[in-house]
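Before anything else, here's the structure in question.
Only a single protein chain was left out; the remaining protein chains are all shown in position.
Now for chain A:
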Amino acid sequence: MTDAQIFETVKQNVLKVLPDLRPGDVTTEGTLTDLGANSVDRADVVTMSMEDLGLTVPVSEFQEVHDIRSLVDLLARHA
């Protein structure tokens, strides 16, 4: 699984959770908070992405996630 595939999965889930966004709004440089995601939305994006990718990442590791790139990196390490 490539980083690009993981990013695409995260992006599709961001768009599902925040349907008002345009696809171009979601980039690896941005944060979920900047895109308007609250804590519940962020949890939804993460859990939906883990399910789509068939991954289980320990909850404690999400503490290091501060933007979409670090989320993709974390998921990639467990892929």
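Quick note on the criterion: a residue touches a chain if its C-beta (ideal position, glycine included) is under 8 Å from a C-beta of that chain, and two chains touch if they have at least 3 such contacts; residues count from 1.
Assume contacts and distances are computed from a predicted model.
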Omitted chain (choose from "NADH dehydrogenase subunit M", "ABC transporter permease", "Hydroxymethylglutaryl-CoA synthase" or "Elongation factor P") - UniProt protein name: "Hydroxymethylglutaryl-CoA synthase"
Candidate in contact with the missing chain, chosen from A:21, A:48 or A:79: A:48
Chain A residues touching the omitted chain (full complex): 38-40, 42-44, 46-48, 51, 59-60, 62-63
